[in-house]
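Every protein chain of the complex appears in place save one, which is left out.
Chain lettering (A and B) follows the sequence in which the chains are written, and residue indices restart at 1 in each chain.
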Amino acid sequence: MVRLGFSDKFMMVSIYVFLTVLSFSALYPFWNAMVVSFNTGVDTSMGGVTFWPRAFTLENYEIVFNDSRLLNGFFISFSRTIVGTATAILMTAILAYGMTKKDLIGRNQYMVFFIITMYFGGGLIPTFLLVRSLGLMNSFWVFIIPGLISVWNMIIFRTFFKSLPNGLEESAQIDGCTNWGIFFRIILPLSGPVIATLALFTAVNHWNDWFLPSIYITNEKLLPIQTMLRQILNANIVTDQVAQLDSASQARMEAMRTVTSKSLTMATMMVVTLPIIMVYPFVQKYFVKGVLVGSLKE
Amino acid sequence: MSQVTTKQHHATSLQQQLKRKPNLFKRFFKQWDIQLMVWPGILLIFTFAYIPMYGVLTSFMDYNIFTGGNIWANPWVGWKHFEMFFNAPEFYTVMRNTIVISLLKFFIGFPAPIILALMLNEIRHMVFKRVVQTITYLPHFLSWVIVAGLAGSLLSTDNGSINILLSSIGAINEPINFLSIPKYFWTILITTNVWKEIGFGSIVYLAAIAGVDQHMYEAADIDGASKFKQIYLITLPTIMPVVVIFMILSIGNLLSAGFEDILLLATNPVLRPISDVIDTYVYRVGLSNYRYSYATAVGLFKAVISIGLLTMANYIARRSGNSLW
Partner (left out) sequence: MKKVRKPMLLIVLAIFALASVLAGCGNGSNGGNNETKPTSTNNSQAANNTVEEPASDVWELGSEALEFSMYGHYDWYDVPAWESTVAGKWIKENKLVNIIPVSAGGKAEAKLSTMIASNELPDVIWGERGVDVNRLYEAGQLVAFDEYLDKYPNLKKWMGPDLNLLRHPDGKIYQFPNWYTGQPSGTSGYVINKKIYEELGSPKLETTDDLYSYLTAVKAKYGDTIIPFEPHRAEDMQGLGVLYTAFGENVSYSYLNQNIRAVPDGDKLTSIFTNDVFREAQKYIAKLYRERLITQDAFTQTIDQVEEKVMQGRVAVFAGSSPTTIASQAHNEMVKTDPDAGYFMIWPIHKEGLDKNKIYPGSYTSLGWNVSVITKAAEDPEKIFAFLDWYTGPEGQSLLFFGPEGKNWNGFDEDGHPIFTGDYDAEEVAKLQKDHDPIMWNGNTGYIDPAKMKYQATLPAVEQDWNARYQSEITWKTSSNATEFINMIPQPDSELGIIKQSVDDIFLEAYAKSVMAASDEEVDKILDKAEADAQKVGYSQLLEFRTERWQENKKLLARE
């Protein structure tokens, strides 16, 4: 048994303390949001609701779920996230693996080609017009196709793939395996952690994206919940518009906006955010390293 | 004798030259299987990123959105928007703020998730580790509206927790108006940013650490190395490739110092001289006023500088063996 030295003990204690404090501070806002969402709007506006609801109610959730389009919105959000993530990860990983091949002709040119797109872009309107001309307006595929390749993810995949020992590939090739075969049978299975990570990132992006549907989708049946509920979530954000009005108009505008209480906003946020938060605990097991050790006889 | 060898050498190199050209196409098709891996991606990126790129040209025009995609119907004004940006009295302040805030975010916000990942790696207690991992990544999902609201409550002069704490230990007599005093702003900004992203950011590094050979730790334990040394000699070098890549990308993003966070935390206009960065400036002056061409021009300026920074960072990184290209 190895004994921990003093400096090690000190470090471990500090780590535990720090992580505990950090966790509490990270948890509190969410806990508070949940508490507020189960509190009546009027009572919340009086302030002071912190660790437990003071005036318990389900009214906020009733309002949110009262919207008949909500179920459909959830369906769209889920479909988009699952399909979008699976396809994007697969496509990007394949691309990344190809980019690891040192003998790939044009490799550096391709890389520059990709990297430029991370900084230069045409802007909202040209992209919008392009998507429109491709017939993707009001189509489920507008969520999937433009996002298939992420240069950022490709770079990360490539970095990970490169860190796998060359010996693996070589021995597979000697056994007569094709490049595609190597990818599917060896590289992918060993890339659990990075696939899990990037799948998580991609899923979060897909789930949280409300902007794309707002400009490309007018058909209510295709709206994800993020976009549908955006107006509740935006309700208390003050903009410059207030400052240009005479006071009577300011009053009118404010009257309309205070229809949404903080409790309702929080309930909406919970509904919209909880599903995706739940994903991480489930993928955590993939962060165990792959079955790498001992596979090579050096 | 030397004459013969040079002639032979010359003859062979000529032969090689003749063989090289046709070889390129042949070699290309010979590796069709790996080219097939990359070409769908290239075509997709070409379609969705390069075709719309003509929009960049609107920075040299006075773009009227009613012309839609027919951009050549707009008058060409050359460098006008760029000049307006460079000549704006706020230019130096905005640039300085952008760089300072970016560097602060980099020097503090970049190592933070790495350190968190390293810490988590030391935890043997699996349940604690999993729970902490899950909880610390929650703030990433809070919108900045909520985070800024929380910060506002905490730092409020009226019943704000920080002020209450400080006065209860006797450090101050009157509550401090943190959000209205310039000297505190950068600290508040960086702290909230780090708090919000540290958990989510650590995920990548955790994945990288998962690739470290556990046997090496055991061997190091036997050799009597302290945990500190183990981290320094084993873990860090193994995740170095990932760290370097992210570092290069971060340096490339130097001119994007933040937007929503600054917009929501720097509500008091007296903070503007130290809080205005390129993106908030362009938002206020450009986009809020439908000056699309102006906004596009500044965006183009940012992109060019960013590519330059990226190339530089990549060049330096190449020497460590890890680079983007």
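Going forward, a residue touches a chain if its C-beta (ideal position, glycine included) is under 8 Å from a C-beta of that chain, and two chains touch if they have at least 3 such contacts.
Keep in mind that this is a model prediction, so the values were computed, not measured.
J.: Of the listed residues B:Gln31, B:Ser156, B:Thr238 or B:Ser256, which contacts the missing chain in the full complex?
T.: Among B:Gln31, B:Ser156, B:Thr238 or B:Ser256, only B:Ser156 touches the chain that is not shown.
J.: Which of A:Ser14, A:Thr50 or A:Gln231 touches the chain that is not shown?
T.: Selected residue, touching the omitted chain: A:Gln231.
J.: Suppose we count only contacts with the excluded chain; which residues of subunit B make the list?
T.: Touch with the absent chain occurs at residues 46, 50-54, 57, 62, 64-73, 84, 89, 149, 152-153, 156-158, 174-175, 177, 179-180, 267-270, 272-273, 284-285, 287-291, 294.
J.: On subunit A, what residues meet the omitted chain?
T.: 42, 45-48, 69, 108-109, 112-113, 116, 124-126, 128-130, 132-133, 210-211, 213-215, 218-219, 223, 227, 230-231, 233-259, 262
Definition applied: only the chains that are shown with their structure count from here on.
J.: Based only on mean CA positions, could you tell me how far subunit A sits from subunit B in angstrom?
T.: Computed value for the inter-centroid distance: 17 Å.
J.: Using the touch definition up top, name the residues of subunit B that touch subunit A in the complex.
T.: Its residues touching subunit A are 24, 27-28, 31, 33-38, 40-42, 44-45, 47-56, 58, 65, 68-69, 116, 119-120, 122-123, 128, 130-139, 141-143, 145-147, 150, 195, 198-199, 203-204, 206-208, 210-215, 221-222, 226-228, 241-242, 245, 249, 252, 288, 292, 296, 299-300, 302-303, 306-307, 310, 322, 324-325.
J.: Would you pull the subunit A residues touching subunit B in the complex into a rising list?
T.: Contact set of subunit A toward subunit B: 2, 4-5, 7-8, 11-12, 15-16, 18-20, 22-23, 25-27, 29-30, 33, 91-92, 94-95, 97-99, 101, 103-105, 108, 110-123, 125-127, 129-130, 134, 145-146, 148-149, 151-152, 154-156, 159-160, 162-163, 178-180, 183, 192-194, 196-197, 200-201, 204, 208, 233, 236-237, 240, 269, 273, 276-277, 280-281, 284, 287-290, 292-293.
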